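For reference, the structure I am asking about is given below.
Removed from the display is one protein chain of the complex; every other protein chain stays in position.
== subunit A ==
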Amino acid sequence: MGIAALVGTPIKRREDPRLITGQATYVDDIKLPGMLYMAVLRSPYGHARIRSINTEAAKQAPGVVAVYTAQDLKGVVGNIPVAAPLPPHITNGMGRRGPLAEGKVRFYGDPVAVVIAESRYGARDALDLIEVDYEPLPAVVDPEKAAQPDAPLLYEEFGTNVAASVRPPTDEIDRVFAETQANGGIVVKQRMVNQRLAPSPMETRGVVAEFRKADRTLTIWSSSQIPHLLRNYLAEQLGLPQHQVRVIVPEVGGGFGCKLNIYPEEALAAFAAMKTGHPVKWIEDRSENLAVTIHGRDQINYVEVAATREGKITGLKVHVVSDLGAYLQFFTDVIAIAFTLPMICGCYDIPVAYGSCDIVFTNKAPTDAYRGAGRPEAAYIAERAVDLVAHALGKDPAEVRMINFVKPEQFPHKMATGTVYDSGNYQLALEKAMQLIGYQQLRAEQAQKRAQGKLMGIGISSYVEICGIGPKGLTPFGLYESARVRVDQSGDVLIYTGASPHGQGEETTFAQIAADEFGIPIERVLVLHGDTDSTPEGRGTYGSRTTAVGGTAVYNAVQKLKEKMKQIAAHMLEASPADVTLEDGKFSVAGAPQKAVTFAEVAAAANFSNTLPPGIEPGLETTVFFEPEACTFPFGTHICVVEIDKDTGEVHLRRYVAVDDCGRQLNPLLVAGQIHGGIVQGVGQALFEGVVYDENGQLLTSTFMDYAMPLASELPPFELDHTVTPTPYNPLGVKGVGEAGTIAATPAVAGAVADALGLPHVDIPFTPERIWRIIQQQQAQPQA
């Protein structure tokens, strides 16, 4: 091992200076000569037939170069890609769409036409000149109503809005519930709404497309999390060979999953660039972002949990209704099935678990992966279920958790869902969090406050999530990650990663890994990403996978180069490679430290080649792909304290403690940053956020005047601690931390509010009026 190890130290992010001094380049900073601007005409209806579109007036408007509708794209541009179409309906085309609506619009904001003009203003003005004759149709925005036989149909030809229904036999779970009750145990039922959220990255989406007719090469700048997948699918959509499409992802101002997608505007800008011969730019505005970029969550969960009188859970039965919205985006159809159902047991060793699911189309924006992607819903189900049991039995929710945790010695552990967890120590994290927050004192304070008629609640969330995707078979395209590492003649190291960091900080952590392994200062390592022409085929950044999968690829590539450098050093030192070690940036012979060559000297020898031993190729460069054998399962416990203003129903978050275990921490500062941001988004779901449509499919939360984002001023300082339980599935021992805070926080706050009100369950979000109404009800009919 090298000098002062960098891995594990809280060094500052190397990407920050350019970000905080305004020197970073985002898509909107790309300006090309002759560039045109695209504006998108969108449906004002939730559901309507398009009788006709008249674009003549718009085409005549000053500065307008072209106007396109679905008619122009027919046979030229393919459908929006879907990663894993489910049989039978989706494989038969249900929910699929081209970049512009044809015949019908199915949600508010559905793109209908585009204007290409010389200025952004001119493009926007011309939208008002396009005449669309709509015949409004009845809309359906509630997934349970949409599943009814008499519901308005989005896709008439399929005769239903239900895209898929998963219903395994219930015999076993029925038996467990009956037995539990026969033995004096309980079965608690609860319907829970996991509301629809708008990911709302600070930077909205944006695309610049440039097409060079001479060699038919297309360059796309996009604010994306998945440069290679975007290139591959876009090439297919446009009928271009992959090597003639280049995707560049410049700085990305937040993604949270909503940019893990291939949207209509990418193909539209590309099509317009190919037709006009000019570069075309489109920048999404905030209202478009709230209306048409994917939304997250939107599940209704029917939870039934059985337990003994002692609090041991014997069975869990969950039915998920997943609202897909109007169309399929990249992972829309598999969020509930692939990420919620396999994780419903949470950290608990539940002997029998049952999951069923209906995924349903409605007249709303498509849903897809939003920070956590199906796992926040699962954690919410599991944590609320444990709290339901505690409430029903009059037990402390911490105690019920302790009773049911999978024990440290049980790992790797196959859950009743079939999911195999790698490693964990759930009890330790809970104990640490309880100690940190002073759990027993808080309970005493709560009893006192209750006696005074004040509402104070404590909520616990012992979450576990699935990260590091992933092993073979999860998607048709494989979820490996890649790294190309080059040591140049001066001994500087370049790392090209196939992942696509966009705020997570891997330019720092990947450099830490390489610098440590090579024993060189971090300044000599540079991490590059986001250009499909220079980086090896990769899968991008999402699902808390980048360090576990992409970081391992870097680590493995570095090992390979180290081996080669040892051979070269051995030749230079006239020693056997087996005797050569690398330490502090020097190769030396074991037992004779004075006999040494520096890292830079070996790098120079390798690159200049004249002194290389026979059989050794010149150069120091390697590309490595890493596909993990299994997923990782980060976990932890968050505990928070809330107080409720009885007069207004406002929930005040007073304290928040988080103990997280993401395996080995490469950089505690970055881990804390991820946890902080994650908690804020999770608290946002519990207290503030929610996308609201009226029954006609009109979006009522189309600006930040109505969509409530969490503010720093509404949050307490977070108190963080951690435990370390490495994963055995990668050499770094890292699990993933990008989504942990979000997954943990919502159930923690939900538990605290239910606790404050003395109720088994209250649906999120805890808007003041909702809470106020509950308090009014409780005051009207005081409980015995």
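Definition applied: contacts are C-beta pairs under 8 Å (C-beta built on N, C-alpha and C of every residue); 3 or more make two chains touch, one makes a residue touch a chain; residues count from 1.
The definition used in the following text is that contacts and distances are computed from a predicted model.
This figure omits one chain of the complex; the name its UniProt record holds, of "Ubiquinol oxidase subunit II, cyanide insensitive", "Carbohydrate ABC transporter membrane protein 1 (CUT1 family)", "Carbon monoxide dehydrogenase" or "Iron-sulfur cluster-binding protein", is "Carbon monoxide dehydrogenase". Only one of A:Asn79, A:Thr217, A:Ser287 or A:Thr598 touches the absent chain when the whole complex is considered: A:Ser287. Among A:Met402, A:Ala708 or A:Val762, only A:Ala708 touches the chain left out of the display. Residues of subunit A that touch the chain left out of view are 120-121, 124-125, 285-287, 647-648, 650, 687-688, 692, 700-701, 703-709, 767-769, 772-773.
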